[in-house]
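Here the structure comes first, spelled out in structure tokens, and everything after it is commentary.
The other protein chains are all here in position, but one chain of the complex has been omitted.
As written, the chains take the letters A and B, and residue 1 is the first residue of each chain.
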Amino acid sequence: MSLHSSLGLASWLGGQHHGPERHWKSVSSLACAGDEDLTFSEGTPTQECTAAILLCTAPVAGLCCITTDDPKLAFIRVLEKMFHVEQVGRVDAHAVIDPSASVHETAVLAPGVVVMSGCSIGARSMLFPNVVLYPNTQIGADCRIHAGTVIGADGFSYHPTAEGLRKVPQIGRVVIEDGVEIGANSTIDRAFLDETRIGQGSKIDNQVHIGHNAILGRSVVIAAQTGLAGSVTIGDGALLGGQVGVVEHTHIGKESRVGAQSGVNKDVDDGQTVLGTPAEPAMKMKRIYAALRKLPDRD
Amino acid sequence: MSLHSSLGLASWLGGQHHGPERHWKSVSSLACAGDEDLTFSEGTPTQECTAAILLCTAPVAGLCCITTDDPKLAFIRVLEKMFHVEQVGRVDAHAVIDPSASVHETAVLAPGVVVMSGCSIGARSMLFPNVVLYPNTQIGADCRIHAGTVIGADGFSYHPTAEGLRKVPQIGRVVIEDGVEIGANSTIDRAFLDETRIGQGSKIDNQVHIGHNAILGRSVVIAAQTGLAGSVTIGDGALLGGQVGVVEHTHIGKESRVGAQSGVNKDVDDGQTVLGTPAEPAMKMKRIYAALRKLPDRD
Partner (left out) sequence: MSLHSSLGLASWLGGQHHGPERHWKSVSSLACAGDEDLTFSEGTPTQECTAAILLCTAPVAGLCCITTDDPKLAFIRVLEKMFHVEQVGRVDAHAVIDPSASVHETAVLAPGVVVMSGCSIGARSMLFPNVVLYPNTQIGADCRIHAGTVIGADGFSYHPTAEGLRKVPQIGRVVIEDGVEIGANSTIDRAFLDETRIGQGSKIDNQVHIGHNAILGRSVVIAAQTGLAGSVTIGDGALLGGQVGVVEHTHIGKESRVGAQSGVNKDVDDGQTVLGTPAEPAMKMKRIYAALRKLPDRD
């Protein structure tokens, strides 16, 4: 049965069908959905829903609904099916690849991409326009590196001498493991020695800066405009909000959470949630913020 | 009469001429102006002025002055006339334009620009070098998008599942209305569904990040390195300082002001001025800052 029928879709998704059969042509948000649209709601919709079909957790009277435990996941599965494009390996004629680089035949390199000597790019990885890989950068399989991101530029390091600042040569490299997505206009610096490493499945947003010799574990999530100074280490599954700054040589534990705009200047324990500048445990920081708001009215 | 004569210039500007006629060859700042230069002062100049001609609000003894209500506007009009270049539509041979994109014949696309499928670019808009437009991005008329800016990259969204993070396909688009200027190395993400929209006449500085599904009204001004998380809405005429962060789904009212480096985690009313992290009304935050400075000396 067609996935464009609510009955067919319910069957494919393994969901429960409620109300009369409907058909959909396109997808939309709950707020914008018209009567030929499929949409979803993570909870019970509080606004009038004018979609043809709603994916949700509990049926809504008068609507054609498909209920599942996770309607957003169901919706994602539909999008993946609708918008799936069989990826064919392709190096655009306007990409510039050093002959010593190794590019998997299924990788996609867009116009303006520059890949310097000794780099490697794994299967099915996509480099969007104007991405730059400095020498010896290793990109795993199934990575997506968005436009304008620069990987492997020199770490920022100068040694003070009697004659002034002397550049510390940066001879390490960057390794991006499998399944990593990196947003647009981010920068990940090469190591002084050894390597800077982004662990498997990590997700990094736009305009993030990752300093030399940082080591990120698996499935680390970093929101936009966050910056890590040199030699920061981050455990698996940690989540950093946007515009966070982390001081050099700091360790951020596994499954920890760092609130947006925090300034982290000491280690964060596994599972801990911190907030503020300098960052403190979130509960404490919220009490500080509350006290601050009352401060002008004291004595 | 020549605009390079103070008398001719006063007439063209509709200003009042004071002192003997002088001639100018070039323009300069008040501080650097030499005796063949035209310059301006927004107030009464407190430094010695060695320019040939001064645009100002009240005459200065011993100088050739042209007075107007708004000397800076008068100066801008001179600059516009002096530096006006008749713009001729041109797509540089080093730009890469998908055949399905629609580029107005008067638009200018510089080297390294990449325009993907389904994009449109309006009359007289300029894309500076290495700008990237992801699929279906719409750019209105009279826009200026500076070098390295990326419009339409995927919004940052992953859905937690039992098997780990699953990418939420980003199938919406970005719409940039007429008369928008965007600085260098900024990023504006495509919507999950529906659209991310930058309203008419808005001005966005360098290294600004605008998350998926943000909706900006008309004439919004955003200074450098500010970041908006997903689904932020901003009313007409709002002004955000530099390095501001705004939490997702926050609304910033019309004609409001957000001080630099603020962290906005709740809605801002129309016309309100807020400051600090977490942002508070500016008057309150200034009292908090004052109290903070005294805090170490209390009891």
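Just so it is clear, a residue touches a chain if its C-beta (ideal position, glycine included) is under 8 Å from a C-beta of that chain, and two chains touch if they have at least 3 such contacts.
Predicted model only: the values in this text are computed from it and were never measured.
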**Prompt:** In the complete assembly, which of A:166, A:249 or A:266 touches the absent chain?
**Reply:** A:166
**Item:** Chain not shown: contacting residue from B:41, B:68, B:138 or B:185
**Value:** B:185
**Complete:** Sole touch to the unshown chain from B:60, B:141 or B:260: residue B:260
**Prompt:** In the full complex, which of B:4, B:94 or B:159 touches the chain missing from this view?
**Reply:** B:94
**Candidate in contact with the missing chain, chosen from A:28, A:120, A:225 or A:272** = A:225
**Request:** Quickly run down the residues of chain A that touch the omitted chain.
**Result:** 94, 96, 112, 114, 130, 132, 134, 148, 150, 153-154, 156, 158-159, 161, 164-169, 171, 185-187, 189, 192-194, 207, 209, 211, 225, 227, 229, 243, 245, 247, 263, 277-278, 280, 284, 287-288, 290-292, 295
**Request:** Since one chain isn't shown, list which residues of chain B touch it in the complete complex.
**Result:** 27-29, 31-32, 70, 72-73, 76, 79-80, 83, 92, 94, 110-112, 128-130, 144, 146-148, 181, 183-185, 201, 203, 205-207, 219, 221, 223-225, 242-243, 260-261, 276-277, 289, 292-293, 295-296, 298
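Following the convention adopted for this analysis, only the chains that are shown with their structure count from here on.
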**Item:** Separation of mean Cα positions, chain B and chain A [Å, integer]
**Value:** 27
